[in-house]
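Here the complex is missing one protein chain, while the rest keep their positions.
Presenting subunit A:
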Amino acid sequence: MFLASRNFCCCGFKLRTDLLSRSIKHSTSATMPFRHKNTRRIEGLDSNVWVEFTKVAADPSIVNLGQGLPDISPPSYVKEELAKVAAVDRLNQYTRGFGHPSLVKALSQVYEKVCGRKIDPLTDILVTVGAYGSLFSTIQALIEEGDEVIIIEPFYDCYEPMVKMAGAKPVFIPLRCKNNGNSASSADWVLDPAELANKFNSKTKAIILNTPHNPIGKVFTLEELQVIADLCIKHDTLCISDEVYEWLVYKGNKHIKIATLPGMWERTVTIGSAGKTYSVTGWKLGWSIGPEYLIKHLQVVHQNTLYTCPTPLQEALAQAFWVDYKRMDDPDCYFYSLSRELESKRDRMAQLLKEAGLKPVIPDGGYFMIVDVSTLNVDLSDVDEKQPYDYKFVKWMIASKKLSAIPLSAFCGLETKKQFEKYIRFCFIKKDSTLDAAEVILKNWNKQTG
C-alpha cells in the first residue's frame, strides 16, 4: 500500500511518517502525485496571445502583419556600432547593474532636452530588458496585494497579467468611440472623464497610460492627459507611462509626456524602448525614468531579478543615441525620419484596406492600425464558438487569405471583449515588398469572397 499524501506528514504521526518516507524512497517519482504545482502568483497567467499567434504566422508563405516587429532594417549606423563594440574586450564583461554608464548618460541628455528638466543618470534611470522589463520592474516594485491598478482598454496585453502577478486587481476602463462606432481616426477613441473618475478610489495605486497607444494608435492630447493627471494628483495615484512609441507620431500630432505636467514628475515612471526607437526589437533594451524615490525601488527589483543587462548592446545603443542627440534639432534625426517613413506606410496600408472594403482606424501614432472587419460580413458561426469573433476571423484570414493580424479582444478585459471583437490589428512597420504582398491579397480579397 502506498501513501503519497503530503498532508499525512503534517499530522505528525511519526510511525506513519517513517513508513511513508520508506515507501517514497522505494517508489519512482512517476507514481507519486506531483505536488509541485505553479505558485499562486502565476495562476492563470500561462496562456498568451503571442504564443498562439506567432506560431500560426511563422509559416513563411503568410504575409505577417501581426506581431509588432519591423521587417525593415535598423539604421546602418546602429548595426555598425554593435559591430564596433564586438571588438572591445572589456565590453564583453559585466557593466553597471542599473545601466551601462555611457547609456544612462546618453539617455539623461536626450530626455533632459525633451522634458526640460534635470535627469540624474544614476538615480533617475534604470535600464531594463526591453520596456517589458521596465513594466515588470515598476509593477513589482510599487504594486502589491490590496492595490488596484487602472488599465485603459484596449491595452498592451502584458499589463493585466503583470498586475495580477503582483497580487493586485486590474480595474478596466475602455476607450469609447465618439461617433457611435464610425471611427475614421484614433482620435475618435476617448475616455469618458466621469467614468474614469469613478474608477479611482482609495485603493488605486496606479494607472497605466500608454501613449502613443497600442493597438489603436491614439496620441493622448494635453487636455486628455490633464484629466488623468488631475485624478492622479487628487487621489495620490502613481502613473506608469508606457511611451515606447514616443517618436512615432504623425503630422498634426505631438507626443506629450505626462511626467512634464505640473505635479506629475514626482508620481510618474516613464518607460521607453530601444526596440521601438531604433527598430531593434531583438536588442531587448528599455528604460524607466522618474524621480529617485520611485526609481530606487525599481532598481531593487532589478538587482534581485537579473542584475545587469547585456553590455555590448547597451554600449552600441549609447553610441547610436549620441549620433541622434547631436541632431535632435535636425529633421534627419532618426527619431523624426522614422516617423516620416512610417507615415507613408500608414497611409498606404489605410488605402489598401479601404479598397478591400475594410474600415481602418487611422492611427495618429505608433505602427499599428486597427480595422473594423464586420463590414465584410464573413460568416464564421460554424467555427468553434468559444473564441471571440476576431480570433476566429484572424485564424480564417491566415488560413484562407495567407495574411495575419492580431485579434483586438486579446487586448481587452473579459467584459469588454464583445465591444472590440469586430476589430483586428495590423502592424505596418514593414518593408515595401511585404506591403506589396499584402496589397495583392487585399486587392484580390473580394474576388474570392462572396
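FYI, contacts are C-beta pairs under 8 Å (C-beta built on N, C-alpha and C of every residue); 3 or more make two chains touch, one makes a residue touch a chain; residues count from 1.
Definition applied: contacts and distances are computed from a predicted model.
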From "Presenilin", "DOG1 domain-containing protein", "AP-2 complex subunit alpha" or "Kynurenine aminotransferase 1", the hidden chain's UniProt protein name: "Kynurenine aminotransferase 1"
Absent-chain contact - pick from A:Leu107, A:Val129, A:Ile256 or A:Ile271: A:Val129
Selected from A:Asn198, A:Asn304 or A:Ser400 as touching the chain missing from the view: A:Asn304
Full-complex contact with the absent chain, from A:Asp89, A:Asp332 or A:Asp379: A:Asp89
Positions on subunit A where the hidden chain makes contact: 6, 9-10, 21, 24-25, 28-30, 32, 34-42, 45-46, 48, 50-51, 54, 67, 69-71, 73-74, 79, 82-83, 86-87, 89-97, 129-130, 132-133, 136, 140-144, 158, 161-162, 165-166, 202, 233, 236, 238, 266-267, 275, 279-285, 293-294, 297, 300-301, 303-313
